[in-house]
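Note that one protein chain is taken out, while the other chains of the complex remain in position.
When the chains are written out, they are named A, B and C in that same order, and each has its own residue count from 1.
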Amino acid sequence: MKLLSGLLSHDRQADRVVPPSGFTAQLTVFTSAAMAFLAVFALALSMASGRLADRWAGALAGTATIRISAPPDQIAAQEAAVLSLLATTPGIRSSRAIPPEEQTKLLEPWFGPGLPIDALPLPRLVELTEGPGGYDGEGLRQRLAAEAPGAVLDDHTRWRRPLAVAAERLRFLGLLSLALIAGATGAMITLAANAALSANLPVIRVLRLVGAKDSYIVRAFVRRFTLRALSGAAAGTVLAMIGVALLPRADEAGGFLTGLGFQGLGWLLPFVLPPITAIVAFAATRLAALRTLKGLTR
Amino acid sequence: MKLLSGLLSHDRQADRVVPPSGFTAQLTVFTSAAMAFLAVFALALSMASGRLADRWAGALAGTATIRISAPPDQIAAQEAAVLSLLATTPGIRSSRAIPPEEQTKLLEPWFGPGLPIDALPLPRLVELTEGPGGYDGEGLRQRLAAEAPGAVLDDHTRWRRPLAVAAERLRFLGLLSLALIAGATGAMITLAANAALSANLPVIRVLRLVGAKDSYIVRAFVRRFTLRALSGAAAGTVLAMIGVALLPRADEAGGFLTGLGFQGLGWLLPFVLPPITAIVAFAATRLAALRTLKGLTR
Amino acid sequence: MIAFEGVAYNYGGGELLSDVSLRLAPGSFHFLTGPSGSGKTTLLKLAYGELLPTSGHVTLFDKTVRGMTRDDVALCRRRIGVVHQDCQFLDHLPLTTNVVLPLTVAGRSADAGNLTELLKWVGLGSLGSALPPSLSGGERQRAALARAIIMDPEVIIADEPTGNLDWEMSLRLLTLLVELNRMGKTILIATHDLNLIRQAKAQVSTRVLRIKDRRLQLAGADL
Partner (left out) sequence: MIAFEGVAYNYGGGELLSDVSLRLAPGSFHFLTGPSGSGKTTLLKLAYGELLPTSGHVTLFDKTVRGMTRDDVALCRRRIGVVHQDCQFLDHLPLTTNVVLPLTVAGRSADAGNLTELLKWVGLGSLGSALPPSLSGGERQRAALARAIIMDPEVIIADEPTGNLDWEMSLRLLTLLVELNRMGKTILIATHDLNLIRQAKAQVSTRVLRIKDRRLQLAGADL
C-alpha cells in the first residue's frame, strides 16, 4: 500500500534521474500493448465459446425426450399415462408434450415446410427436465415399459453433445491462450525491466555515489515501468476492443455461434487487463531493481 | 544470398566482439519462443476451422434435394420422371435417389432408431449435384411442376450454412491472430535489437576506433540475433506442437469438429515458423544496425 | 572521521593492500600517492564504503562499515563528497542538474547563487546547460569536483582530480580545496602529480601517504 501510494505520488525529481526513453521503454510499451491486444481476443474467444458451451450444455443437461409410437387410437392415452407417470417420478422437475407445430419446425430441414404432419403417424414427443438430484433412468425405462408400451426414453444428448464438446474445447483453448499470454507478458516485462536496469547501471552507480538510497532508485525505475506497462496495455486493450466490436456480427449465423464479441457486462471484463499488467510490471520491476542493486557494490 | 552465406559461415572472431548475453538476448530468445508458441496454436485453430468450413461448405455447395410427396401409387413414377428430367437438365452433374436406409439415418436423432419408415408416407428424396456452370433453378422448378407435380426443389443450404459461416469466422479469427502475432514478433525483435544495439554503443565505438568496417560490426550483431530468434522460435514451435499433440482428441465429437491438431502434412506447416522468425530477425537487426551505425560519428 | 585499522584487501587474487592503518582527523589534508596499479583507488573505495575490507576494520563517522546497511552507507555518502577517477554523470541531464544531484537525492534544493559561483570557480560558468557527453575530459573532472562539494560535505575524497587538467586549472582547484580545508573539511586526494603536492605543502600543512609494497607509508622529505 505504502509502495503503491509512493508510486502514485508525483515525484518528478526521482523520475528524471532515469533516462526518459530508449528502446527498452518502447519495447515495454509495445509488448504490453500487443499482449493486451491478443489477450482481449483470446478473452473474447473463450467467452463466446463459453456462452456457446453453456447454452448447448444447458439445453442438454437434464433434459430428455420420451418418444411414443403407438396406433393412433392409443397414442393420446399413452401420452397421458407417460405424463402422469413422470409427474410422480422422483428427480424429474417438469415435463411437457411437444406440440405438433414445434415438431414440424424440428423436421422442416428434412422434409420442407409443407410436411403434412397430421397425415403422418409420427411419434408423439414428451420432453422432461431433470431435477436437482437426477432420476433413475433404468427405473424409469422399466416403468414406462409397463405403463406405456409404446414409449421409448431417449436422453438424446448424443445429438447435440458434439457441439457442446467442441465449444468446450474452444473455451479451453481460449483460456489456455490467455494463460500463455499472461505468462509471456510477465516474462517479457521482467526481461525488459532487467535489460533497462543493466543498460542503466552507470546511472545507478552515480546515484549510489551521491548518496541515493536504494528505495529512491527503485522507485524511479518502478514508476517508469509501471506507467509504461499501464499505458501500453490500455492502448492495446482499447484497440482490441474496437477490433472486436468491428468484427462481423454473428446474427446471420443464427443460434449456432453467439458472435465473438462480448455481451453486456462482459464488455467491462477486458478493462481488468491494464491494471493487471501494471501490477505485474510493478512487481517484476521492483524485484529486478532490488536484485540488481543487491548485486552492485555499495 | 551473399548475406545469408556470410551469416552462416562460421566467424567466431566476429561473434565474440559482441557481448555474449544479457537480458536483451534472453528477451529475444524468449519473445521468439513465446510468439512461435502462440502462432502454432493460432495456426492449429485456423487450420482446423478451415478444414471444418471446407467440409461443410463443400458438402453444401452445388447440392440440392428434390422432395417428392405423392400418393403411394404415383410416387415411384414421379421419382423416375424427376430423375430422367434431371439427367437432361443442363448444369447438373449427377443425381440419385436417397435410399430409405440413408433417410432413416438422417431422421434417427428425431425419431429414434426404431422409426417404421416403410409404414410412413414419407416423401422420397432425390439428391442432385451441380455441374460446373450451375443450373437454372427457376427453370428447373417450372419443369418439375409440369412433369412431377409432387416434387419440390430444396437447395437446403439453409440448414448447414450457419455452421459453415461459424467455422469460416473461426478461421478468420485464427488468421487474424496469426497476422497480429507475426506483426508483434517483428516489432518486438526490432525493438530488442535496437535496445541491444544502444546498450552496445560503446562496443561499436571501440570497434570503429580500431578500424572495423560497418559490415563486420553489422554481421556480428545480425548473426547473434538471427540465431537467437531461430533457436527461440524453434523451441517455442516444438513445445507448442507437443502441446497441440497432447490436446484431447476430437474423435468422440464425431464429425462436428475435426480436432484442433494438424492433419497429415499439416504437421509440417509449423516448421516454417522458425525460419520465418529468423528471416524477420535478420532483416530487423540488419536495418537497426545499419541505422545505428549511420547515426554514429565515423 | 575515517579510520582504517589493520585493513587488508584483495580482489580475489593476491593481496593488494596489507595491514593499512590510517586516521583522517577532522580538518586534516592528506595526499595519497603510489605507482599506477598500486591500489590508490582501492584504498579510496574502502574509505567511502564502496568496498568492504577483506580483513581489519574501516570506521566511517564512528560506525564500522561492515555493520552498516546499504541505507546507512547512502547516508554516509551525503557527508562525503567523492570524485571518481572516471567521472560518471547522468548523461541525459544537463550539467547543473548533475552537479546538484547530491542535493536532489537527499530531498534538498540547491541555492542558485551558490551553484553559479561554484561553477564559475571551476571554469564551467558557461556550460551549465551542456550535457555531460559533450564535455571535454578536463571539464568532466571539474564538474565532478563541483558535484562532490556542492552539498558541503564534511569529507572530500578525490581520485586524480587533475589528471586531465592543465597546470593553471589544477592550481585553481587546489586553491579551492585548500580554502575548504581551512573551513574545516577533511580532505583526501589521490594523485601522481608531485608538483601539485609540493604546491599544496606550501599553502597548508598536508601529509603525504604512499602505497609501496602493499603497505601505506608516510612520505616526507623526498618530495
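Assume contacts are C-beta pairs under 8 Å (C-beta built on N, C-alpha and C of every residue); 3 or more make two chains touch, one makes a residue touch a chain.
Model, not experiment: these values are computed from the prediction.
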Chains shown that the absent chain touches, full complex: B, C
Candidate in contact with the missing chain, chosen from C:Thr69, C:Ser136 or C:Gln217: C:Ser136
Residues of subunit C (touch criterion as defined above) contacting the omitted chain: 11, 33-37, 40-41, 85-86, 123, 134, 136-139, 142, 159-160, 163-169, 192, 194-195
Footprint left on subunit B by the chain that the document does not show: 13, 16-17, 19-20, 202-203, 205-216, 293, 297-298
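The criterion applied here is as follows: only the chains that are shown with their structure count from here on.
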Chain centroid nearest the full-protein CA centroid: A
Centroid spacing, where centroids are CA-atom means, of subunit B and subunit C in whole angstrom: 67
Distance between chain centroids, defined by C-alpha means - subunit A, subunit B (Å): 23
Two or more partner chains touched - positions in subunit B: none
Residues of subunit C engaged with two or more neighbouring chains: none
